[in-house]
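Removed: one protein chain of the complex. Kept in place: all other protein chains.
As written, the chains take the letters A and B, and residue 1 is the first residue of each chain.
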Amino acid sequence: MPLVRISVSETRDAAYRARISEAVHRALVETIGIPPDDLFHVIAAHAPEGLIFDRSYLGVSRSSGFLVVEITLRRGRALEKKRALYRAIADNVHAATGTRIEDVMIVLSENEPSDWSFGAGIAQYAPET
Amino acid sequence: MPLVRISVSETRDAAYRARISEAVHRALVETIGIPPDDLFHVIAAHAPEGLIFDRSYLGVSRSSGFLVVEITLRRGRALEKKRALYRAIADNVHAATGTRIEDVMIVLSENEPSDWSFGAGIAQYAPET
Partner (left out) sequence: MPLVRISVSETRDAAYRARISEAVHRALVETIGIPPDDLFHVIAAHAPEGLIFDRSYLGVSRSSGFLVVEITLRRGRALEKKRALYRAIADNVHAATGTRIEDVMIVLSENEPSDWSFGAGIAQYAPET
């Protein structure tokens, strides 16, 4: 279910982008119980000047390795689960690519079970009874 | 009102993308009462490796024709309306382009009337009285 959108610099090659995607997916599986085959990511590459960010907001030191992970998912994860997810995404991305954990921004948007169709024109999470 | 973002492979040409957009818009008009002139779409083309998806999650058989339709719209459509919308988008996209209905993923995100400005710096759905 989660739909993940990852915005990275176009200077990062395809292998790097694939490792980021795998790292984020593994964190979703490990921390909030996403099934391993529930994998839907869009990776968007931007010109370096298309990713604009402050280098120290909230005391986090960001560098040119900055990237944004946006995740749309069903409402209802507890705060503790979200904290574990953020930690795992940052750690996994760092381990897989060397990206600094300070450079991994994450934003969640929650919606409802009726808001998903995984193909075939069906609302799989809100099935007809 | 809906803002529609369609993510497709860059291997799909401009004519294909235009047909997808028309097909999605027609489904919105036919099933949930969107006015015909309420048309706002962003079509983003991605490198094939930028669209990552499982080929069988929930028993839906997806292929390289996979695409994602994200729709931001005002809260309040009934489940039955959403089901009709998913069916119509998949069917219309298939009829217009030959894309398999299994390859059409749809994700809705709902917001409020006050969250829209259609230009001129005005909140057209939450007007001053």
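Simple rule for what comes next: a residue touches a chain if its C-beta (ideal position, glycine included) is under 8 Å from a C-beta of that chain, and two chains touch if they have at least 3 such contacts.
Just so it is clear, the structure is predicted and the values come from calculations on it, not from any experiment.
Enquirer: Which parts of chain A face the unshown chain closely enough to count as touching?
Expert: 7, 44, 46-47, 49-54, 56-58, 60, 62, 68, 70, 79, 82-83, 86-91, 101-110
Enquirer: Identify the residues of chain B touching the omitted chain, counting contacts across the whole complex.
Expert: 3, 14, 17-18, 21, 35, 37-45, 72, 109, 111-112, 114-124, 126, 128
The rule we apply is simple: only the chains that are shown with their structure count from here on.
Enquirer: Rounded to a multiple of 5, how large is the rotation, in degrees, that superposes the C-alpha trace of chain A on chain B?
Expert: 120
Enquirer: Which whole number of Å gives the spacing of the CA centres of chain A and chain B?
Expert: 21
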